[in-house]
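Structure first, then comments.
Note that one protein chain is taken out, while the other chains of the complex remain in position.
Presenting subunit A:
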Amino acid sequence: MTKKLKMLQTACSILLAVSLLAACSGNATPGGSGSSPPPAATEKPREVIDIEMVMNSWGTLPPETGDFVVNKLKEELDINLKIVSETELMDKLNVRAAGNNLPDLMMFSSANDYRDYASRGLLADLTPHLGKLAQVKEFLGQGGFDKTTVNGKVYGVAKEPTLRTFSYWIRQDWLNNLGLPMPTTLDEFNDVLVAFTKNDPDGNKKNDTYGMTGIFTGLHAFTPIMTTFGAAPTYQIRNGEIVNFYSDPQLKEVLAYVQKLADEKVLDPELATNSGKMPLDKAFQGMAGVVYTTWADMVKDDKVKVWKTANPDAEWVIVPPFKDHAYGEAVDYVDAGGSSGYVALSKAAGSNEEKLSRILELLNYISHGEGLNLVQFGLEGEHFILDGDKVTLTEKSGDAGFSWIYQFTGRPEQSYLAAKFPNQVSWIDQAAGLPRLTVYNGFITQLEGVNYADRDRFIEEEFLKFVYNKRDINDFDQFVASLNSMFMLEQETEHAKQILSGLGYLK
């Protein structure tokens, strides 16, 4: 008995000691910002204001100490900016909204979430202060505010969209092995996919290759085929008329073509369940010869190293647009109303005059000149050298790798990428220079009374049925009729027409 008790006592005391030790180390951090040295400059009359910005930065975080962007902003604008990265961004914002505890600044990634918050009265109305955002306007143009207009009022700033660089990439070495030229039409493309599947392009005497892999959702993997037929999700203007992707007769052609590919068994059999970056892994493994993706996923230095290790002979190149197009060459589509994020102020931050004006200053500062360079490349002289307009990164530029999270209004994409990725410039230029259809999705608000999650699931299921021959392609008109009756597609198109007419895109 006493022995057992002693053991228990010892165990308890060890636990306690460990917990006390851990308590010391665990508690050392929360006061981080409070214990930082006070601003040295005393001649400035303005006191430093704390500003909290919540966003999803995909795991990128500023260093805990010595964040030169924060220091510079403190020096220039007397603000202490703190970035909080949330992976479950909307869940977190929703509870904080319920607790009346929204952060000063937030970056929404989807227009619908932003509009939802704006119409619920959670965001500060910036309409009266637009005059003070001169540099932002100069950088983004009127579009930066058009995209954030909700019920006639501007509640935020739409970040400059990232450069659209999607296209088909193909294994040039497989084409060479089989003695095939680069496909220039949809028919030739079909033949290439069949050859990639059946003629052993990697020469390993095994039947282990497929023509194409990708993601099925939204027919993502087939985008270049879609746009060659002239279809693109969701709203485009064709010959002066608004066209909805789902009721577009061209979509039927697309589905018929893809269904033929599925029949010929040239598609990755797991196409329907692929998600995220899985198709790229499969392409790098040498399982498929064609994939719809971007230069960043294919030719960034670390990626090239990976697929060269897996397949030393591999050579990936961009497939040029197909010639047998219906409405002009296109390998992809680009959203004229697109944005890579929506920056907005909480109502509380907006009603605090001093805070509001500092935030507006901040947005201006990072949208031009020195501030824009700071958030793009870091400190001049340390992380980059400026020669006229030309930016050259120094060896220490790696230390500034996190600065992109401060690009609240975006960046001039092509010059930014050219400076950051000098080895990939020719690929970026080639991918960005390809022809694309224009869509206007970013401007179109959702209809009330439509459950979009249900709608997307319905569409996905029907697409799968059409492509894998569970439903006759001649049922396409019935599919459109179901969309009209179940999800008010006609009303939505009419609604989109009015919005685009109002903005002057439609006559």
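One rule holds in what follows: a contact is a pair of C-beta atoms (placed from the backbone, for glycine too) under 8 Å apart; a residue touches a chain by one contact, two chains touch by 3 or more; residues count from 1.
Note that contacts and distances are computed from a predicted model.
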Check: Which protein name, taken from UniProt, belongs to the chain you can't see among "Urease accessory protein UreD", "ABC transporter permease", "Lactate utilization protein" or "DnaJ domain-containing protein"?
Finding: "ABC transporter permease"
Next item on the list: Tell me which residue among A:Ser340, A:Thr394, A:Gln430 or A:Thr445 touches the hidden chain in the full complex.
Entry: A:Ser340
Margin query: Considering the complete complex, identify which of A:Lys252, A:His383, A:Lys420 or A:Lys497 is in touch with the unshown chain.
Written below: A:Lys420
Next item on the list: Kindly state which of the options A:Pro181, A:Gly276 or A:Gly433 is in contact with the chain not pictured.
Entry: A:Gly276
Next item on the list: Consider the whole complex, including the chain that is not shown, and state which of A:Ser119, A:Asn311, A:Thr394 or A:Thr438 touches that chain.
Entry: A:Asn311
Note to self: Using the document's contact rule, name the residues of subunit A that touch the chain not shown here.
What the structure shows: 1, 4-5, 8, 15-16, 18-19, 22-23, 25-27, 29-30, 32, 54, 58-61, 64, 84-88, 91-92, 95, 98-99, 101, 109, 162, 215, 217, 275-277, 281-282, 284-285, 287, 296, 300, 302, 305-311, 340, 401, 404, 417, 420-421
